[in-house]
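Here the complex is missing one protein chain, while the rest keep their positions.
== chain A ==
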Amino acid sequence: MAQNTTQQTLQQRLEILADAAKYDASCASSGTAKKNSLGGAKGRGGIGSTEGMGICHAYAPDGRCISLLKVLLTNHCIFDCHYCINRKSSNVRRARFTPQEVADLTINFYKRNYIEGLFLSSGIIKSSNHTMEQLVECARILREEYDFRGYIHLKTIPEADPGLIHQAGLYADRVSINVELPTTSGLARLAPDKDARQIEGALAKTKSRIIEAKDERKRFKHAPRFAPAGQSTQMIVGADNASDADIVVKASTLYGSFGLRRVYYSAFSPIPDASAVLPLKRPPLMREHRLYQSDWLMRFYGYAPDEVAQATDSHGNLPLDIDPKLAWALKFRGQFPVDVNRASKEQLLRVPGLGTTAVGRILNARRHRTLRLDDVARLTQSIAKVRPFLVALDWRPTSLTDRADLRALLTPKQEQLELF
């Protein structure tokens, strides 16, 4: 199984195990408890800090932020999930790290300010418990031996012993369990070794642990923190035939039932040595982006899941050329235009092109003046986009919202490719 492992250099293994981890979309390092490395048990202070906002230390040419050292402990796996490059039947090169090696890499990178911390996941080796033990051991070395106070995200294995998962949450800032696919049938087809009920059971258990730990901290100052940055999950988009509406509804159920901080969407991307069951063509990356936007609508703009679903087409998919908020507004034109000087916060938040910041600015500025279109222009990113939906002191969008070609007017022009 591990023929070549011993001859591989650390660098080669890092290449294999970072490559294997890159399909996981999550990389956030924010929203955890504030920690710094001044003082402490060993007198001279430790290393690392978290100050609320995570920091992206670099960006890859795929536009994604690099904030954490995201690697697998090993890409050997006894599972055979079709969408996964590391599945048992795949022919990828295999490698493994020891927990000590991962801890050393993390510290070395951290000391040079390359990263905010570690995101550690793993293929399932030997058994779920054995794998989970190794993940926990790595976090233990970092916390206890290096006195590391930066960010740690551990992927937990749903089948592992609850005691181990509890340990993981005590060392980590965030834990996550991937639901993998938006439908149970998709999971059955593409991840035959996984079990939707078990995954959701594990999410529920972690949720109650987080609540318990928070509760204890209210009563006892020194009660240990359990995953202060909460838990998150990931769904793969485009590997099965679930529509955007299905996905949005699933995501909102997940947020509701398991108190998740984030649901990540990962557009299924063609992987080398793909399984024949998969569509090899990737879904448009824009689809993933539209799903994140719809996620935003639900979390920050007060849209209900079924309202997001209203913005989808007859197949239940969000339009790719315009954002979901604009799509919703075009369907419900009767709600517009909105009077920028009178409308409630909720109404303003529904105006395409107005973000939460712009709405805040408008509400503040309203106390001092009656807004003209020019004033609004100073408070927003692009007045052209919001104009058809707003009434200001000197502006009324005559019949613009009734125009049949409004969508075409607002759809961004085809972009020319960038020169590099």
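By our rule, contacts are C-beta pairs under 8 Å (C-beta built on N, C-alpha and C of every residue); 3 or more make two chains touch, one makes a residue touch a chain; residues count from 1.
The definition used in the following text is that contacts and distances are computed from a predicted model.
Colleague: Looking only at the UniProt record of the hidden chain, which name from "Fe(3+) ABC transporter substrate-binding protein", "[NiFe] hydrogenase metallocenter assembly protein HypE", "Type-4 uracil-DNA glycosylase" or "Multiple sugar transport system permease protein" is the right one?
Modeller: Choosing among "Fe(3+) ABC transporter substrate-binding protein", "[NiFe] hydrogenase metallocenter assembly protein HypE", "Type-4 uracil-DNA glycosylase" or "Multiple sugar transport system permease protein", the correct UniProt name is "Type-4 uracil-DNA glycosylase".
Colleague: With the full complex in mind, choose from A:Gly45, A:Gly163 or A:Gly302 the residue touching the hidden chain.
Modeller: Considering all chains, including the one not shown, the answer is A:Gly45.
Colleague: With the full complex in mind, choose from A:Ser344, A:Asn364 or A:Gln381 the residue touching the hidden chain.
Modeller: A:Asn364
Colleague: Touching residues of chain A against the unshown chain: what are they?
Modeller: Touch set of chain A with respect to the missing chain: 10-11, 14-16, 18-19, 21-23, 36-39, 44-49, 51, 55-66, 69-71, 80, 82, 88-91, 105, 108-109, 111-114, 147, 185, 188-190, 192-193, 267, 269-282, 285, 361-362, 364-365, 367-369, 371, 375, 378-379, 418, 420.
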